[in-house]
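The complex appears here without one of its protein chains, the remainder shown in place.
When the chains are written out, they are named A and B in that same order, and each has its own residue count from 1.
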Amino acid sequence: MTLNNFIRLALIKTASLILVLLGVSFLTFLLYYYAPGDKALAIANARYIGEGSASAELVEQIRLETGIDRPFLVQFYYWAQDIVQLDFGVSLVSQEPVSEIFVSQLQETLELAILSLVIGMSLAIPLSMISVWKPKSFIDRFAIALSSVGAAIPSYWLGLIFIFVFAAKLQLLPAYGSGSLAHLILPASTLGLWVLTSQTRLIRSFLLEASAAPFLETLKIRGVGPKELFCRHIVRHAFVPFITMLGLDLAFLLEGAVIVEVVFARGGVGSLLVHSVMSRDFPIIQCIVIFSAVTYVTINSAVEIFQWFINPVSLQR
Amino acid sequence: MVHQPCILTEIMSYFMSVFAFRNLVLPVQTKTLLKKHSIILLVFGFFAGLVFLGFFMTPYNPVETNFLNRLGSPSWQNWFGTDQMGRDIATRILYGAGWSVGLALIVSTAGAVIGTIIGLLAGSLGRLVDGFCMRMTDSFFAFPELIAAIVITGVLGPNTINMVIALILVSWMRFARLVRALTEDIKRRDYVIQAKLNKIPYYLVLSRHYLPNIILSVVVIWTSSWSRTILSISGLSFLGFGVQPPQAEWGAMLLDGKPYMLSAPHVMIFPGLAVLITVLTLNLMGDHLRDHLQALEK
Partner (left out) sequence: MLEVNKLSVRMQKQNLLEDISFQLNRGETLCIIGESGSGKTTLLRTLLGLIPMSQGSVMLESQVYQSPEQSQIGLPSTQIVMQDPIAALNPRQKIKCSIAESLYKLSLQAAEIDQAVKQALRDVELPEGMENRYPSQISLGQAQRVCIARAIVAKPGILFFDEPLSALDAIIQKQIAQLLYRLKKQNALSYIFVTHDLGFARHYADKILLLNNGKVEEYRDVNLFFQRPESRYGQELLEAAYILGSLPQKKTEEFRVA
């Protein structure tokens, strides 16, 4: 593996990354472009909300101003120019800059995501490790059952059950809204359970795969004790796929956050998305969609580069 | 009799062989297959039979309102109680199975077909096609499934058809990636090289060498995609982007019943349980199928 090769591969990766980002923005624009309804009218109505239906003149003016009737590719060009400069425009509803709205909501989602990740991971790692360490034990069976039932639970339903039990019946925690740590517990547990089940399933299968590796036989014959075998070799071997999946799961936490935020009537990117889609507030929708896609693509590439460093063999493919 | 192949007979015999599940049970006898996976098949058969019988046995209409009997608790007349408009929840859940499971079946099948075609083309044709198809797949893949589905349905207008379109658009990439990886592998196999040397036309190589060897893995992903889609459909409907009330979709029922959930928890417990049980059963079926196929490979 020479440095030259590495640079060549990095260039290829960057090129394909740029292509994917271009594809992502193109798809987003495509959706906006082909969205039904008169966009100029929608903007006019949203901007001058108190004055009834907007006049034809006004609509015409907005049409000129935003360039909605220009050809597809020209529009895409100007649109992409703004996006590259991270200028997402102003919200059609509130007239505030989209980036400001977005950043303020992102914080709340991050709180939720991080806390649920901590809850999920701190349970998933020991659970899956014990499950592989002592196969067919009670904990192993529990882990298997949990991961298959957990994958089937609709998270919005789980959220409602949590609200019903802990907020309504036991009156331990607040059900709706956000602000304090107490408000965060129920949503974070809902999302955390999702993390727990999906991660238990994954980590368990990585550990099982690692413990079936052929080199372990040689180590066993050489007299390496089972404890050392497990802690030093199997766990280390399962680490790389674990990091890979963790990166991708982070991106998908955003997805889980959408439903949880709506169920618990919290603020955050997810509920912002749902509300903007309802009111057809395109600048905000675009901002969130591109943010989530770019996050995913970036994490994906970062994970891949990380893999190159850990395991140079994967470069040769 | 070995026939000189033509496209039509090829397609026909291909579908016949797939439907006969010839490939699925090949070296293992059907009896041992049934024995090994009897429990999950029984569970599946039980629920399928229940839904089937329920359609004919239920005396209620899923959308007809009856305000005299609002939010009734579970009883002998209404097994799962009634909702805020006096409709029988058990009946609505039965009809909801048609929405959730049926729509999900359409979505995942369409996704499987599109993804398989794109993956096959990418894997079996040259590098240019491969590059184009895979960058396109990556671009689609970059959007988290649910977020993309919400935005597409929301922008196109929240109704059932738009939701199905949106879910198909976000579900095919999984298949494309899998099929492309498998196809690339098969492309290097000796029998494909031999077919090339014998000047077998491309469509025949596709239908005889590539497709039969990837179809089982596609079926496994297809079952998991099916159950994922059930969750997505009810999730979207719960957010108000999918099947619209008063239709008896499970997510839409939860959305409807949410305001009444404190006084009458049964309006939200049973639809959610229906989703849970259905998805769980399908997941387990998929696991069994995968195990069986892995055993076949060895």
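Just so we're on the same page, a residue touches a chain if its C-beta (ideal position, glycine included) is under 8 Å from a C-beta of that chain, and two chains touch if they have at least 3 such contacts.
All values derive from a computational prediction rather than experimental measurement.
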- Query: For the chain omitted from this view, which of the shown chains does it touch?
  - Reply: B
- Note on the structure: Cross-chain touch to the chain not pictured, restricted to B:S38, B:N159 or B:Q194, is B:Q194
- Item | Sites on chain B contacted by the missing partner chain, in the whole complex | 1-5, 23, 26-27, 189-191, 193-200, 204, 208-209, 212-213
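Heads up, the rule we're going with is that only the chains that are shown with their structure count from here on.
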- Message: On a C-alpha centroid basis, what's the spacing between chain A and chain B, in Å?
- Response: 23
- Message: Using the touch definition from the top, list the residues of chain A that touch chain B in their complex.
- Response: 16, 19-20, 22-24, 26-27, 31-32, 35-36, 148-149, 151-158, 160-161, 163-164, 168, 251-252, 254-255, 258-259, 262, 273-274, 277-278, 280, 285, 288-289, 292-294, 296-297, 300
- Considering the complex alone, what residue numbers of chain B touch chain A? 131, 135-136, 138-148, 150-152, 154-157, 227, 231, 234-235, 238-241, 251, 254, 258, 261-262, 265, 268-269, 271-272, 275-277, 279-280, 283-284, 287
